[in-house]
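The other protein chains are all here in position, but one chain of the complex has been omitted.
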Amino acid sequence: MLLWLIVLFPFVGGVCTAFLRPNARNAEAWLAGIVALATLCAVALLYPQVANGVIVRSSLEWLPQAGVRIALRMDGFAWMFAGLVTSIGALVVLYARYYMSPADPVPRFFSFLLAFMGSMLGIVLSGNLIQLVVFWEMTSLTSFVLIGYWYHRAESRRGAIVALSVTGTGGLCLLAGVLLLGHIVGSYELDAVLAAADRIHAHPWYPAALVLLLLGAFTKSAQVPFQFWLPQAMAAPTPVSAYLHSAAMVKAGVFLLARLWPALAGTDLWFGIVCSVGMGSLVLGACAALFQRDIKGVLAYSTVSHLGLMTLLLGMDSPLALVAAIFHMLNHATFKASLFMAAGIVDHETGTRDLARLGGLARAMPITATLALVAAAAMAGVPLLNGFLSKEMFFAETIFAGETPALRIGLPALATLAGVFSVAYSTRFFHRVFLGPPARDLPREPHEPTHWMLAPSLILVVICLLVGIMPAQTIGPVLSLATHAILGSRQPAYSLSAWPGFHAPLAMSAIALVGGFTLYAFLLSRRVLARLALRAVGAARRHWFDRLTLRLVRTFDRLQRLVISRRLQIQLLIIVIACSVVGYLTLNNSIARFSAPSITVLELSFALLWIVGGACALGTALQAKFHRLAALIMFGGAGLVTFLTFAWFSAPDLALTQISVEVVTMVLMLLGLRWLPKRIDTMDPGRRTTRARARRLRDAIVATLAGAGMALLSYTLLVHPGAPSPLSEFFLAQALPASGGRNVVNVTLVDFRGFDTLGEITVVAIVALTVYKVLRRFRPPPESLPGTARDAAQTMISPATLRRLVLPAAGVISLYVLLRGHNAPGGGFVGGLILATAFIVQYLVTGTLWVESRLRIRPQYWMAVGLLAAASTGCGAWLGSRAFLTNMSAHIDLPLVGDVHLSSTLLFDVGVYLVVIGATTLILVSLAHQSLRGRRAPEAEPVAGIRVRA
Amino acid sequence: MKRLRPFLILAMVVLWLLLNGTVSIGQVVLGLVVSIVIVVVFRDFLPDEPRMRRPATAVALFFRVLYDIVQSNLGVARVILGRRTRNVRSAFVRIPLELRNPHGLAVLAGIVTSTPGTIWAGLAPDGVLTLHVLDVDDEQALIRAIKERYERPLLEIFK
Amino acid sequence: MTAWLHHVTALPIVVPLLSAAVLLFFSEPRRLPRALIALASTLIQAAAAGTLLWMTSHPASGAAPDGILVYSIGSWPAPYGIVLVADRLAAVMLALTAAIALPVVVYSFAQWDRLGVYYHPLFQLLLMGVNGAFLTGDLFNLFVFFEILLAASYGLLMHGGGTARVTSSLHYIAVNLAASLIFLIGVAVIYGAAGTLNLADLAAHWDEASPQDRRLLDGGLAVLAVAFLIKGGIWPLNFWLPTAYSAAAAPVVAVFSILTKVGVYSIVRVGFMVDPSKPVLYGGSLLFAAAIATMAVGSLGALAARHPPRLIAFSVIVSAGTVLAALALGSASTLAPALFYLVISAPATAAAFLVAGMAARMQMHSVTAVLDRDGAEATYTAFDVGEPARSSASMDDDEVGFIIPAGVAFLGLAFLSCGLLVAGLPPLAGFLAKVSLIVAALGSLGVVQHPAHVWVLVVALLGASLAALLAFLRIGVRLFWTARETTRPRVRMLEAVPVAFLVLVGIGLTVMAGPVMTYLTAAARALHQPDAYIHAVLATSKPVQP
Amino acid sequence: MTSGDLPGWALVAAALLLLASGALTLIAAIGMLRLPTFFQRMHAPSMSMTLGAGCALIASMIVSSALAHRPVLHELAITVLLFVTAPISATMLMQAAIRRRERAAASQPTGTSAGSR
Amino acid sequence: MKALFDFAVMFAQVCFLLASVGATIRLLRGPRAEDRVLALDAMYINGMLILLTLGIRSGTTFYFEISLLIALFGFVGSTALAKFLMRGEVIEP
Partner (left out) sequence: MELIFAIAIGLLTGSGVWLLLRPRTFQVILGLSLLSYAVNLFIFGVGHLAVGKPPIIRADGATNASLYADPVPEALVLTAIVIGFATTALFLVVLLASRGLTGTDHVDGREHDA
C-alpha cells in the first residue's frame, strides 16, 4: 500500500495543485511541499523492510494480454533512489517557493514538478520493464513542460523541443530494446530479466537489444553524442535544473544501466560501448564546461561530465566500480543540486547568469558564496568532501580496469585529465562569480536572499560535508543496501573512510587539483585564448538544431509533395493503374477463350447499335475539351444506345431508368455548361510540347489497356457458364405469391431489397441538399455573367397551349408509371423523374420568375415527406412485430372500384416518388437560380435557391 | 378549385385510360382522381378551357391533315432521293394569320410540324407566322393553302 | 423482451434517417428544435450501440448467441434478403462511431452548424451511412451505405464553403466516384462467379467454387479491395485525403476520422469472412508493402505539415497504414491489437481535429501568429455572420456558455493527449496498443510467411511513433506556445466538454485496456473463425410467409 | 403468345406498315446526310417522327390488339404526346439556328466563330 | 405470311439502326451545334422505333411504356439543347 502511495501522492498532488488559484504561491508550495514530504515519509517508512533485504512488491494487471502490468518493486537500490528523488524534490519545492516570481503562474509549475516526481518514482519502483518505459517517457514529457515553462521565451521553447526530441527518441529506442529483451526472456518482469543474464548474453538479439537500451540510457543521461540537449535545457527555471538536470531525470539513464547491470553487463560489447561513451562524456563534458559563459552552462556540462564518469564506472564490469558509480550518483546529486541552487540565487538576486558580467559577489552574499564554495569543492574533488571519496574510488577503478596496455595507461590518464578540467571549471565558477572586482551595471543590486531560500542549499552542503567526513556512518548502510540489491552475492568488500590513505588514486587527485588550478591560472592569463574558445563554443551551439529542423522539414515537404501528388490526374491515373494491375494479377488466368461469333441479323443489328454507341463514346472523349456541347450531345447518344441495350436484353425497368436519368443529367450539364469558361480551339503551345504529348500518349495507352481489360473481363463473365443464381430463382418464385407484384425487378427494389432502395433515395436526397448547400454560396465567375441584357424574346416561340399541356400530360404519365410499377416496368423513381422533368420544362420554356410566381415549391419538404413515408413504411412493420421493412398488405373491397390490393410496398414506392421529385427539382432549380442571382448586383444577398415567395 | 376544367380533365382521363388500356370503372375513378389532383396542384400552369364548335369540321380537318401528312412525307422523300438536293428552293415564308385563339394556334403548330416540309419558325406578336419550307415552288400558293386548308377550319372551330 | 431488443439492430440506421427527414421540416433559424432532434438522435444511436455492445459481449443472456445478432430486413431469409449482422466487431465500431458522433454533435452547436445549411441532416445521414456499413451483411448493401456516407461527407466537407474546401472536395468526389465504380465492378464479378451477394453465403460456398470461379472470386475481391483501400486512405490511393481533411470544418473532419476506418473495417470484414486462413488474400506482400508505405508517407507528411489539421490528417493516414500493416502481416495474433489501435486512434484524431478547430480561432484572436492563411480564411468565413442564422438575432458568443479561464492550458493538454494517443506514446492507450502489437508481431515470428515483415513492421511502428512525436511537438509548440497570454483566448464550454469527453474516452481506454482487449480478442477470434457468423446468418432463415 | 399465333391479316398489315416505316426512316436519315443546309436538314427527321413513327405505331397496335384479342390503343398516347411536344422542340431548334446565324453575322467583323459547336 | 412478317420486323429494325448510324454521322460531323442537336433528336425517334420493333418481335407490351417515355424525354432533351443554343443558358429568370 505504501508503495502505491509513493507513486500516487505526487500525481494526485499535482492534479490538486493544478486547480489552485494562480499566483497563490504559498498554497501551491505548501501543498507541493507536503506532498513531497509525505512521499519522503512513505519511502522512509519502508526502510525497515528494505533494510532486512525484503523486496517490497505490489502489482496491478493492466494489459495482461501483452504482459504489461504495473508492478511496483522496491529493493535497496530503488529505495536509495526513491529517497534521493523525494528528498531533493522536497528541498527544490522549498527553494522554488522563493525562487518563482509572483507573476508566474505557479500552479502549472508545481503541478508538473510533482508529476515529474511521480514519474521518476515510477521509474525507480518499476518491476516491469514496459511500466518503466511508460514512466520514462512521462519524465520526458513533464520535463518538456517544465523546461518550456517560460514558453514566451524562444530559448525555452527551443530547449524544451530539443530535450523532448532527444529523450523521446531515446525512449522509443529504449522501448524497442525492452521489447526485444522481453521477447528474449519471455517476460517483462524485472526479476525474470535479471535472472536470465546467461540467456540474454547468448541470444543473437543481444547486441541489438543492448544498443537500443543503451541509446535510451545515453540520451536520457545526456551522454556524448547526445549531450547537447542538456545545456539547452538550462532555459528552464533553476529549480527545475536543480531537480531534473542534476539530481533526478538525467540520473534515470545511469539508474537504468545500474538496474540492468546484472542482466546486460559482462560482455565485451557492453564494456566497449559503455566505457567509451562514458569516457567521452567525462572528458568532453569537463572540457566544454570550462568554456561556458552561462553559470548554468558550466553546471550542465559538468553534469554531462559527471554522468560520463558514472557511465564509465558502470561500463567497467567490476562490482567495485558499480559501488563507486552508485556512490557518485548520490554525491553528485547533492553537490550539483546545491550548486544549481546557488546559481539560481545569483541569477535571482543579480538578474544575470553571465560569468562575464558577474564578479565579487562574495562581499554582497557571503553565505551564498560559502555554500557555493563547499559545493564547488566537492565537485572538484577536494578531500573531506563527498565528491572526493567517489572520485577516489573512480580513479582506483580506472587503474585496475584496463586489460590491454593502452587501456592501462590511457584510462587513468584520461580520468586524470578530466579531473584537471573539473578542478579548473569549479575554480573558474567560484572565482568568476564570487571573487574579483565587484561587478557593476548588474540588472539588480545583489544582496543575500531570504534565509528560506538558502536553507535547501545549506542542507545539501551539510550533507556533502557529513558524507565527506564520515562516510561509513552516514551513507555507508544505504550504499551497502543499494549495491547489495544489484550485486547480491557478488557484492565486493570495500571500505568507506574520509581519508583513504596514500596510494595511486590520491596521486591522481593531487595531479588533478594542481593541474586544474594551473590550467585555470594559465587561461586567465591568456584571456584572448579563453575568449576565442568561448566564441567557438557559443557559435557551435547557437540554433543549429533549429536550422537542422528547418532543413529537414523542407526536405520532408519536398519529398512529401513527390509521393503525395496534389494533382487529381496523377491520383486518378494511379487508381486506374492499381485497379488494372490488381485485376490483371488475379484474373489473367481466368479469361475465357473466344468462340467464333455467329453472324445473324440480330447480331448484326446489335453491332450496328454499338457502332453508333462506340462512335458516340469516342466522339465524346475527343470533343470534350474544345467542343463541350458537341461532347455532351454525343454523350447523350452513348446514353441512348446504352438505354437501347438494356431494352434489347429484357430490362425494361433499367431502360426506363436509364433514359430518364440520362436526360435529366443532360439538362443538368447544360445548366452548368453556361458557367464554364470559353475555350477556343487555338493550337495553344502547351498542347504541343513533347511532355504534353508524352502525357497524352501515356493516357491513351492506359485508357486502351483499361478498356481492353474491361472488355475481356466482361466477355469472361458473359460467357461464364452457370445455373441461374438461387437469388433470382427465389425472387422469381416469390414475387407474385409473397409480394403481389409481377414485375420482379420492382418487387426486388421495393421489397426483397427495399433496404437498398431506401439507401438509394437517401443518397439522392443527400445530394440534393448538398447541391443546395453548395450553390447558395456559389459565386459566379465574373466573366461569365452577362454584361448586358441579351436580345429579349421578341417572338412568341411556340403556342402557349402546347406548352401548358406538357405538365398535365406528364403528370398523368408520371402517376401511371408510379402506380403500374409493381406489375409492369416503372415505379416511383421513374415516375418521380417524369414529373420533375415536366416541371423543369416549365422553367425552361417560360422562365424562373413565371413559374415561381405561380407555385411555391418546397422540394425539401417533398423529400422529407418521401423519406418519412419510405422509412415509416419500414417502421410500420414493427407494430406487427415484424422486422424492418417487412411487407404488409391487405385486400380491400372498395365500392365501384372493386378489390384493391393495398401493400406497404406501394407506400414505400410513393416515398421514393416524392423523394425523387423533391431532389431532382431542388437540384435543377438550384442550378437554374444561379442565372437569377448572376443578374443581381454582387452585394445582393445570398440567394436561397428555392426560397420562393413566401 | 377556382375553375372546373371539364375538357382538360376529360382529356386526362382519356389519356389515363389509354395508358392503362382498360375502361373499367375502377380505372375511370382512379383516372378522375389523378386528373383532379393534377388540376388542383398545377392550377396555374394549365391551359385555358377551349370553347369548341363544329365537330364535323374538326373531323374533316383531322382527315385532311392525315392525308397531308402522307403527301408531304412522300414529297420530302422525293426531294431527298432526288438528284438535285443542292438546288432545293428552301425559304422562310411569312404568313399573316387571322387566327388568334391560342388553342387554334396550338393545333396549327401541331399540324405544320406534323407535315414534313414545313416547320414553324415563330409567331410574331402581330400574328405573322414564319414557316420554313423545304421546297417552295410558289410562295403565294403555299400561303393560300395554309390559310385555306388549316386556318379557316380552325377559325371556325375555335371561335 | 429479447424479441423487441432484436430491433435495436436496425436503430443505428433507422433513427438517423428519420431524424434527418424530420430535421428538414425545421428551417435554419429554429436552432433549438434542430439541436434537440440531432442530439436525441445521436443519443439513441449511442444507446443502441451500447445495447449491442452489451448483447454481443454477453452471449449467455440469450439475446445474441455466439455474440452475433442477425436481423433480416423485410423478414426475407438470409441469402435472399438483406441482413444486418451485429457481431462484436460491428458493435465496437458502432460504439466508436457513437462515441465520436455524440461529442461532435454537441461541439457543432457552438456555431459550427451555422456555417452553412443542412448541417445536422447531413450529419445524421453520414452517421446512417457509417452505421449501415458496419452493420450490413450484404455486399451490395455495403455499397449503398458507402454511397450514403460518401454523399453526406461531400456535403459536410464543403460545409462553410471557401476555395480550399471546394477544390479539395472536387478531388475527393472524383476519387470516390472512381472508387465506387471499382466497388461495383468487384461486386459484379463476385455475383457473376458466386451468384450471391450475402457475405455469409459467399463465405459458405467459397470452397465449393470451381477453380475458374475461384479465380474470378479472388479477382473480384482484389478489385473490391482497391475500392476499400481508396476509402481507407492507403498510399498511393490517398492523395485526396490530406487536402480534404485539412480543409474541412473542425467537427466535420472530426467525424471523418471514422470514415477511413470504414474502409479498413470492410477489408477486415470481407477478407476474414471469405478466407480467415489467408485474410489478406488481397495480395499479401503487396498489401503489406502498401501499408508500410502508407505509414512512411503519412509520417513524412506529418513531419512536413505546417498546420494542425494537415498534421492530424496525416496521422489518420498513418493509423490506417498501421492497422492494415498489422493485418497484412498474416498473423492471427496481431488482429486484436490492430483493432485496439484502431479503436484508440479514431477518437484521438477526432479530438485533435476539434482542438485544432478551437485553436485556429484562438490564433485568429492573437496577433502573434497566423499559421494558416487558408485555414484562417476558412475560419473567418466560417464565423462570417452572413449565414443562415444572421436573421436570427441570437448570435452572441455568450449564448454558448461559460468561458474556461485556463483555455489554452486545456487545449494544450488536450492536444498533448491526442498526440500521445495517436503517436502511441506512454502513458496513454496508444502506447499499449503499439506494445501489444509489437509483442504479438514478435510472437508470430515463427508463424508468418515472411519473418522479415515482422521486423519491418516493428521498425515502422516505432518510426511512426517517433515521427508523430516530433510532428506533434513542432506543431503543438507553434500552436500553443506562441500565443500571448494577454490575449486571453476564449474557450467555450460547448466545445471544451466534447473535447474533454473524447480525451476521457482515450483515458478510459487506457485504464480499461485489459477488458477492452479481452473483448477485442474475442472479436478477433470470431473473425478468425467465421463459421459462427456464417451459421448465424444462414440459420435465421425463417419460413417465408405466403 | 408469340407473333406466330397472329392471324394472317394482322401479319400482312403489320409487315407492310413496318416496311414502309423502315423505308421512310431510312430516307429521312439519308436526307439528314444529303441535304446541304441545316434548315433543310431539319425537315428530314420529321418524316420519321410523323409517318415513320405512325406506321410503326399502327403496326404495333395491330400486333398487340391481335395478340390480346381486344383493341389495344396504347400507342395513341404516344401519338398524342408527339403531336403536343414536337412543335415545341422543333420551333425552339429553328429559333436557335436563326438566332445563332444572326449572332454570328453580328460578330463576324471580330472574327472568332462561336465557342460551342 | 409469318416469314414476311419476320422479314418486315427485321427489315424495319435494320433500317432504324441504319438511320441511327446516319444520324450518328451527322452528330459527329456537325458542322454546327444545331445539326448535332437535330441528330440526337433523330436518334431518339429512331430509338423509339427500334423499341417498337423489339416489342412487336417479343409480343409483349412492356416496351410501350419505354417508347412513351423516350418520346417524352427526347422532347425534354432536345428542348433543353435548343434553348441552350438559342439563349446561351437553359433556364432564364
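Going by the order they are written in, the chains are A, B, C, D and E; count residues from 1 in each one.
Keep this in mind: a residue touches a chain if its C-beta (ideal position, glycine included) is under 8 Å from a C-beta of that chain, and two chains touch if they have at least 3 such contacts.
This structure is a prediction, so every number in the text was calculated from the model and none was measured.
Among the displayed chains, contact with the absent chain in the complete complex occurs for A, C, E.
Of A:A375, A:L496 or A:V744, it is A:V744 that touches the chain left out of the display. Within the whole complex, the absent chain has one touching residue among C:G160, C:G192 or C:G271, and that is C:G192. Within the complete assembly, C:L184 is the residue of C:L184, C:A409 or C:M512 that touches the hidden chain. In the complete assembly, the contact with the undisplayed chain comes from A:Y715, out of A:W30, A:Y715, A:W850 or A:W878.
Among A:I345, A:A485 or A:A919, only A:A919 touches the chain left out of the display. Across A:G639, A:G831, A:G847 or A:G911, the single residue that touches the chain missing here is A:G639. Contact residues of chain A toward the unshown chain are 566-569, 572-573, 576, 594, 597, 602-603, 606-607, 610, 613-614, 617-618, 620-621, 624-625, 628, 631-632, 635, 638-639, 642, 645-646, 648-654, 657-658, 661, 664-665, 668-669, 672-673, 675-677, 679, 686, 689, 691-692, 699-700, 702-704, 706-708, 710-715, 717-719, 724-725, 727-729, 731-733, 735-736, 742-745, 748-749, 752-753, 756-757, 760-761, 763-764, 766-768, 770-771, 774-775, 777-781, 823-825, 829, 919, 923, 926-927, 930. For chain E, the residues in touch with the chain missing from this view are 54, 57-58, 60, 62.
Along chain C, the points of touch with the absent chain fall at residues 140, 144, 147, 150-151, 154, 158, 162-163, 166-167, 169-171, 173-174, 177-178, 180-181, 184-185, 187-189, 191-192, 197.
Going forward, only the chains that are shown with their structure count from here on.
Per-pair tallies of C-beta contacts place A-C first. The chain with its Cα centroid farthest from the Cα centroid of chain C is B. For chain A, the chain with the farthest CA centroid is B.
When chain centres are taken as C-alpha averages, the shortest distance to the whole-protein C-alpha average belongs to C.
Computed centre separation for the pair chain A/chain D is 66 angstrom, with centres defined by C-alpha atoms. Chain B and chain D, compared by their mean Cα positions, are separated by 16 Å. Residue positions of chain D touching 2 or more other chains: 28, 30, 42, 44, 72, 74, 77, 80-81, 84-88, 91-92, 95, 99, 116-117.
Looking at chain C, one finds that none of its residues touch two or more other chains.
Those residues of chain A whose C-beta lies close enough to touch chain E in the complex are 601, 604-605, 608-609, 611-612, 615-616, 619, 629-630, 633-634, 636-637, 640, 643-644, 647-648, 652, 655-656, 659-660, 662-663, 666-667, 670-671, 673-674, 786, 790, 810, 813, 817, 820, 824-826, 830, 834, 837, 840-841, 843-845, 847-849, 924, 927-928, 931-932, 935. On the side of chain E, the complex with chain D involves touching residues 1-2, 4-9, 11-16, 18-23, 25-26, 30-39, 41-42, 45-46, 48-49, 52-53, 55-59, 61, 64, 67-68, 71-72, 75, 78-79, 81-83, 85-87.
Partner chain C is touched in their complex by these residues of chain A: 61-68, 108, 130, 133-138, 141, 144, 148, 151-152, 157, 160-161, 164-165, 168-169, 171-172, 175-176, 179-180, 182-183, 549, 552-553, 556-557, 559-560, 563-566, 568, 570-572, 574-576, 578-579, 582-583, 585-587, 589-590, 713, 716-717, 720, 722-727, 730-731, 734, 737-738, 751-756, 758-760, 762-763, 765-767, 769-770, 772-774, 776-777, 860-861, 863-864, 867-868, 871-872, 874-875, 877-878, 881-887, 942.
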